[in-house]
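Okay, structure first, notes after.
One chain of protein is taken out of this complex; the other chains stay put.
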Amino acid sequence: MYKRNLAIAVLMLAVVVGLTLLVACSSNKPLIAEKSGAQLWGENCVRCHNAPSPPAFNDYQWETIAIHMRVRASLTDEEVQKIVEFLKMAN
Amino acid sequence: MKRWGSTIVLVVLMGVLVGFPVYAQTGSTVEQEVKALKPGLSRFLLRGYAHSGFESYEKENSFVGGSFNPIFLWQQSDRLLFEGELEVALEDGTTTLGLEYANMSYIINKRMIVRVGKFLIPFGIFAERLHPRWINRLPSNPLGFNHGEQVGPAAALGAEIRGGAPLGTAKINYSVYIINGPSLNDGSETPEAAGMLHFDNYEDNNTNKAVGGRFGFLPFSSSALELGVSAQYAKVGNENSRYRDVAARLFALDLSLVKTVPAVRGIVDVKAQYSLTQVDDASYINPDKPETMYTFKNENAAYFIQGTFKPAFVANTFFQKLEFAGRYSAMTLAEGAAWGGQKNQWAVSLNYWLDWRTVVKFSYQYTDAPGAEAEAVEHEEEGTPLGGAFLIHWSFGF
Partner (left out) sequence: MKTVIPILIVLLAVVVWLPVMNTPVAVVAQSSQWVAPAWADTLINPVKNNPGATEAGKKIFNQLCAICHGNSGKGDGVAGMALNPRPANLISKAVQKQSDGALYWKITTGRPPMASYRESLTEEQRWQVVNFIRQLAEKTK
């Protein structure tokens, strides 16, 4: 039982370390901090559901939805600010 | 000319005197109207989701659902949010009202949010993120993720700290929580369920609290891939019982990948989760011979892997909206226990998206219980029925 736990833990660690190295080596990709609101909206929303249509809600509604999704999806502060700014531009 | 000049001056002056107040008044009225429409700092939003459908199992078929889940969002400031979700559904002919969650979140700083109340537990991704009917790509939940045959927690009472941070081209997110934790069925009331973990433990059965958390890692700049690791530890036995020191260790791994594949003009979405619960060995009353005790290796596992393909970028506007989904899930409950056993399930679905939040799912699933001891599995009344089934659901996100 404990051996199996250990094996799972080691496997998880190996995957995380491996991927971190992989990422570190492919550094020509844009930094998260440099992404636009449109990109962050598209890339993060589709992780669970379709990217919502901006005109579906008004500016104030988006602000409340943003805080709801910030909590639920553990989005970062910077991401949420940019996403709301984009949605307000496109609704 | 002088007279003309003074006349013009007079007319202009009069115009200003008469016109300005009117103009100014119009301006201020519009301003006031806009101000009146602008919501205050207290915001309220009612959203949610709903579904209905038709399900046909081997022994029964029925229209189902008609249920809806209102989500109440009260935003008290930029930092304070209260959320509550109810489930209004029909069960055995009566309308039931369930409390899915009710919690308050406070944003402490950029990287930290504290949440207290009843909340969805980030043990893997299914319970927290994927279960809403309009998000789940199949009409059913995977084995091990249903009420009554649950491997791992879905919602609980407690407190949590969570957040996310960019890390160069990658991202991380985390959650650490303390909750009542699961309770161990000691068999005193239902001997055939002795040793099972119950996750709906809203009045804690002991003074020990469960601690747990999840760590998520998004290695790619596009956030297309997320890998998550979850764990939880708690003593689960009733206070002052012989099971007081029996502990449960829970682990979960999850994966999410969403990627466009221009070569096949579509989008591929893969989701997977593996959950494991381990409970310390203990002796329970043997349901077959109530005067004797028996023990078993109390280890339960469930996993699913789901893949969907959406040909969103083909020219045909009908096919653009289609989605093909497939899922395999399996559950192994404590071997040797009266409630132990194995189940596995294939599910496929053809979905049609009317818009970004409305979907119709036509699905077929086949559930099997290898080992032929199907009786043991069917002890759980709420479990997924065996055999083939057609399910048609219509789901909305509001």
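The first chain written gets the first letter, and so on, giving A and B; residue counts start at 1 in each chain.
The rule is short, and it goes like this: a contact is a pair of C-beta atoms (placed from the backbone, for glycine too) under 8 Å apart; a residue touches a chain by one contact, two chains touch by 3 or more.
Just so it is clear, the structure is predicted and the values come from calculations on it, not from any experiment.
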item: Residues from chain A at the interface with the omitted partner, ascending; value: 30, 35-36, 38-39, 41-43, 45-46, 50-51, 53-55, 86, 89-91
item: Where the unshown chain meets chain B, residue by residue; value: 54, 56, 61, 258-260, 262, 265, 267, 310, 312-313, 317-318, 320-321, 352-356, 360, 362, 390, 392, 394
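As a convention for this text, only the chains that are shown with their structure count from here on.
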item: Complex interface listing, chain A residues touching chain B; value: 1, 5, 8, 12, 15-16, 19-20, 22-23, 26-27, 29-33, 43-44, 46-53, 56, 60-61, 63-65, 67-68, 70-79
item: Of chain B, residues touching chain A in the complex; value: 38-39, 43-45, 47, 73, 75, 78, 81, 83, 105, 107, 110-111, 113, 115, 128-130, 134-135, 162-171, 173-175, 216-217, 219-224, 226-227, 229, 249, 251, 253, 256, 258, 267, 276, 278, 297, 299, 353, 355-357, 397
